[in-house]
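Only one protein chain is missing; all other protein chains are in place.
Order of writing sets the chain letters: A, B and C. Residues in each chain are counted from 1.
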Amino acid sequence: MITEKMRDVAKDLLTKGEVNMVIGWEKGTFWYNSTPVFITKAEDVERLVFDEFCTNNLAKYLLDYKTAEGKVAIFVKGCDARAVNRLMQDQQVQRDKVYLLGIPCGGMKEAAPGTQPQATEGLPLVEKCQNCTSPNPVVFDVLLGDQVSVRDTQNRFAAVEKLEALGTDEKYAYWGEMFDKCIRCYACRNVCPACSCRECAFDGNGLNWLGKQNNLQENQMFNITRAMHVAGRCIECGECERVCPMDLPLMAINRKVIKDLNELFGAYEAGMDVENRPPLGQFKLEDPEKFM
Amino acid sequence: MTQVAVAENPVSPLVPIVGKIIKIVTETPDVKTFHVSTPDGNKPFTPAPGQLGMLSLLNVGEAMFSITTQGPNHLEFAIKKTGVLTDALHESEVGQTVAVRGPYGNGFPIEFCKGKDLLFIGGGIGLAPVRSLINYCVENRDDFGKLQVIYGSRSPADLVFKDDILTNWPQVRDMQVDLTVDRGDDTWQGNVGFVPAFIEQLAPSPEGDKVCILCGPPIMIKFCLQSLAKLGFKNENIITTLEMRMKCGVGKCGRCNIGSCYVCLDGPVFSLAQLQTMPPEY
Amino acid sequence: MKAIAKTQISELLNQVAREYNVLVPVAGADKYAPYTPGIELKLNSRTLLPPKDVFFPQTEKMYKFSTDGMEGSLDSLLTTPKPQLLFGIRPCDVKSIHCLDHVFLSKGFVDEFYAAKRDNTFLISIGCNGPAESTCFCQSMGINPQDTDEVDVHLFDLGSQYGVVPKSAKGEAFVAKYAALFAETTEEVPAVAEFTLNLELDGVSEKLAQMFEHPLWEEVSRKCIGCGACTYLCPTCHCFDVSARVAGTQGFRFRCWDSCMFSDYTRMAGGHNPRPSKKERVRNRFLHKLQYFPERYGDSLCTGCGRCLSKCPVNMDITNIIKQVREVDLV
Partner (left out) sequence: MSLDTEAVQQQPATAAQPEGAPQEWEPRIVGFACNWCTYAGADLAGLSRLQYPPSIRLIRVPCSGRVNPQFVIRAFQRGADGVLVAGCHPGDCHYSTGNYFTRRRFLLMQNMLQYMGMDPRRFQARWISGSEGPKFQQVITQMTEDIKALGPNRKMRDVE
């Protein structure tokens, strides 16, 4: 059982004083949710679990502790590990200040709210895991459990292609309907491991790039700019889409950017390592110039 | 269900009236006092000492300021340059249209102060809200006991309301003004030192139920409170005025709460005794 | 009790729509939407977005202005809307409107923008015979899920029909006016089904008053990501910002929902922020719901609708926090 191993390794790290905190998951309000937990005392490790509901990407929490004394241990699935790489690449997290406990991930499941506990085998994968390209952690100090095989991801860009096929005005109408729903709670931004600016362009800092009215135009400004700001740095963890209370298809925007970047400037997967720079942070002399 | 008593409020709670800047006094390099009237030359509203007014430049923004004093036909706002709106105000000229709404907040407890000796302590721009009460006391001189003002700023150039502190107030009967600066210059002949130390040096007596009215930067307030405690002032007799971010001024928008109090309605004036029952979140 | 068959509801709405702008919960929509004949209603649960925007829109223009050099003028944009009828709100949301009334209509200032819409809105509520969602806990917050008095007309869910009970003079007139659609019934209101989320609220407010400095806040705030989902979905959260849209010499000032969870919410012009980190912001949010508001207005600011619980990205659970508060040993 991964859960047992998690508790053992967490207890060991905390007891020996190698880390001051372990970031993992614990059971949430219902049997079908697991939620982030921050363990600082060895006697609390029993709260840790790993099951098919540990959907939250934990990597972003490292920013809260980047100036803290000592080390923080964090459990990383494939997507969390890529997020940690991303944050390290942006100098937001220092490798020697984190202890990465890798967990190969078979994909997270979801159960209809209010249903009785049932076997998880029959449950569907959550949206964000259906086209996961990296279920195994790409960076870790210890790996708990065996590597898993990559699922078929040929439908990764299906939603994007469907939208690309629409006519110009149809596209505008579709996105207009979506962005009209946006309540601008900024959950997508706050959960995103690529959004690491201490001061966001959209916060009230007098720059006023984004007005505070909730209307289509401001929501367009927010959503398009958000996608462009994480372009080349999105690790496809799907957290933005998962956390959106209005169920906006945000990954259809992020994946559009990924698809374009791959087609225009060569294949690139963000967060697979820290060496390969993101496509908008580099260039080639022979880059396409079809617009001239 | 919606029949509730409305406080006497000359201006609609969230929609201001238009006003004009009729005079600008440059107090220090970064503080100016703006005199505001309605376009037909009347006072926009009549605040009690210590109350607040929401002042705006229509195409820039609005913010809450203390009303530092008032004349028969105008209100005065002493404003320090700190952000977008205050920068724009500092660049305005006489005749500029502004919008104004208020008055908001509780103001100083005048009845409580009546008949007592009063000690006013101000630091920097913190003299601005206190001045509204000082001027009230000067105008109603017989209602109050002895008056003492202890005021300090970073440098002689940063002293605000120079006419009042150097000329007008010292001439008032039974009124004493003591000044200090953090750093002096060639012309400065007064005290040099921080306000809390100056208080201990002057050692004003708390006797006779003396009330102290205090306003300044948070760090100064913190140390002044220690000094006043040493001198024996009662918490009920130490009164200060707080600053919080405000948007509505009428207890609706939510952001100026300290615990269950709203600074815009229940403050900005609080006694130390009141503050000690509230969470330290200001 | 009078009653109307559920199949007759659209007929009722068709008729009242001649008199009112009718707002209803609609299948596939996230909030109350204008009623049009034939629209598919969703009357078995609460809406994702609360009805607060009917009285307190997410963005509301307050006045417009124009400037010309040093000159300038402004005009109020306060208008009186056509009478509207809000149909199908749940007792939890009725309670939330009661809370908003406290805020916008009391303590010396009436917010005219809110009042104009509030005074002009006829409320018809529908009771729940049990938890409508797994996240419902209104019963624990002292709300009767089946019944409410602070509306004009209340409907009890009797299975195939709704029991119709007027709750105000306006409601009496309404029931009389549409009497042809209502028949007498002897059917009883069924017993309330058991709630799966239950908690004890007694003494929590008083206990919280002593817990401002308690380490619990550091702990529970750690997983918060500081988004505004909870506050925007909350039926009682009412904080707003005031801002302006300026285009050259013209512009308008508006107010819009704001969230105490945002870092710039309390930050002042000089940079000082009384609530600088998420610990202070999370603490303020929960204390506002459970201590400050009860102290100020005598009502809890949480109605147990469960929206925050169902949509919080990190399962920040107010029922769990209340339970933890109860378990705290104050020495």
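Annotations
The working rule: contacts are C-beta pairs under 8 Å (C-beta built on N, C-alpha and C of every residue); 3 or more make two chains touch, one makes a residue touch a chain.
Note that the structure is predicted; figures quoted are calculated from it, not measured.
Of the candidate positions A:43, A:164, A:180 or A:273, contact with the unshown chain belongs to A:164.
Of the candidate positions A:40, A:153 or A:217, contact with the unshown chain belongs to A:217.
Only one residue in the set C:37, C:159 or C:248 touches the chain that does not appear here, and it is C:248. Contact residues of subunit A toward the unshown chain are 163-164, 168-176, 201, 207-209, 215, 217-218, 220-221, 224-225, 227-229, 231, 253, 256-257, 260-261, 264-265, 279-280, 283, 285, 287-292.
Quick note on the criterion: only the chains that are shown with their structure count from here on.
Least step count on the touch graph, subunit A to subunit B: 2. In terms of Cα centroid distance from the overall Cα mean, chain C ranks first. Most remote from subunit B, judged by the distance between CA-atom centroids, is A.
With each centre defined as the average position of its C-alpha atoms, the distance from subunit A to subunit B rounds to 49 Å. Subunit B and subunit C have centres, each the mean of its CA atoms, that are 38 Å apart. Shown for subunit B are the residues that touch two or more other chains, namely 83-84. Counting partners per residue, subunit C has 241, 243, 258, 267 as the residues that reach two or more other chains. Within the complex formed with subunit B, the subunit C residues making contact are 62-63, 65-67, 70-74, 76, 78, 101, 103-113, 115, 118-119, 150, 212, 238-244, 246, 249, 251, 253, 255, 258, 260, 265-270, 272, 274-275, 280, 284, 287-288, 291-293, 295-296. Those residues of subunit C that touch subunit A in the shared complex are 30, 48-49, 58-59, 133-135, 197, 219, 222-223, 225-229, 231-233, 241, 243, 245, 254, 256-259, 262-264, 267, 309-311, 313-315, 317, 319-320. Residue ranges on subunit B touching subunit C, taken from their complex, read 1-2, 4-7, 9, 12-16, 18, 58-59, 61-63, 82-86, 92-93, 95-97, 99, 218, 243-245, 247-248, 250-255, 257-260, 265, 279, 281-282.
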